[in-house]
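Of the protein chains in this complex, all but one are displayed in their positions.
Now for chain A:
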Amino acid sequence: MHAFGQILKTEAKLYLRDIPTLVLTIGLPTLILVVLGLIPTLRQPDPNFDGQSFVTYFTPSLLVLTLAMVGVNALPTVLATYRERGILRRLATTPASPAALLAAQLVLALVAILTSAVLLALVARLAFGSPLPQRPLGFAAALVLGTAALLALGLLVAAVAPTAKSAQALAVPLFMVVMFFGGVYLPRFLLPDFLAEIGAYTPPGVQALLDAWTGTAPHPLHLGIMAVIAVAASAGAAKLFRWE
C-alpha cells in the first residue's frame, strides 16, 4: 500500500509538471463552450433542441472531448512511452507490482476527467444558465460507465503498442471515431439518424449522458453496453499486456 501511495504521488507530480497537456486536457472543452457561448444565437432557445439553446444541447458532447483525450489518447501514450523506454521493465525487477503503476494511471485519468466535467458543468450553469445534470445519479452512472469503457479501450491500445508512436497510430483513429459518434465534430442533430443511433452504443455513450443531463433516465441498454465494453476491453488488455 505504501508503494502504491508513493507511485500515485510520483505520477501525480509528473502529471502536474506537464502543464500544457494538463490545461489542454482539462480546460479545452470549457474553452470551446465559452467560445460558442459568445455567439448570441447559440444561446437562444431553439425548437430543434426541445427548446434548449444550442450551447446547452452541445455541452455533453464537449464532455466527450475530454473523455476521448484522456482515455484513448493520453493514457495509452503514457504507458507505451513507459514501455518503450524500459521504465516498466525496470519496475518489473523491483518488488513493486507494475499493476500498481497502471492503477495509479487510471486514478489520475479519472481525476482529470471528473475535474474537467465539473468545470464544464459549472461554467455552463454559471455563464450560460444551462441546467446542471438533471438526474445526478443517472448522470454519474453514465459518466462512470462511459469513462470506464473508454479507459478500457485506452488500456487495450496501451497493451499492444510497443512504442509511443504506434500507440498514437492506434489511438488517433479510435479518437476520431469516438469524437465523431460523440457529436463533437458535427452536432448530433446533423448526423443521419442511424449514425446518431450508433453513437448511443459507442463509448462513452453520449446518448446516455445527454438523457441524464436533460432529465430523462439513461436507457439501461446504453449503460449495459458501456459496462460490457469496459469489462471485455479490460480483460483483453490484461491478457495482452506486456511489461516490455
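Keep this in mind: contacts are C-beta pairs under 8 Å (C-beta built on N, C-alpha and C of every residue); 3 or more make two chains touch, one makes a residue touch a chain; residues count from 1.
To be clear about the criterion, contacts and distances are computed from a predicted model.
Novice: Suppose you had to identify the omitted chain by its UniProt name; would it be "Multidrug ABC transporter ATP-binding protein", "Nitrile hydratase subunit beta", "Ferrous iron transport protein B" or "Septum site-determining protein MinD"?
Specialist: "Multidrug ABC transporter ATP-binding protein"
Novice: Of the listed residues A:L24, A:L42 or A:A96, which contacts the missing chain in the full complex?
Specialist: Result: among the candidates, A:A96 touches the missing chain.
Novice: Using the touch definition from the top, which of A:I87, A:A103, A:V177 or A:A217 touches the missing chain?
Specialist: From the options A:I87, A:A103, A:V177 or A:A217, the contact with the absent chain belongs to A:I87.
Novice: To test your reading of the contact rule: which positions on chain A touch the chain that is missing from view?
Specialist: Within chain A, the residues that touch the unshown chain are 2-3, 5-7, 10, 13-14, 17-18, 82, 85-87, 89-90, 92-96.
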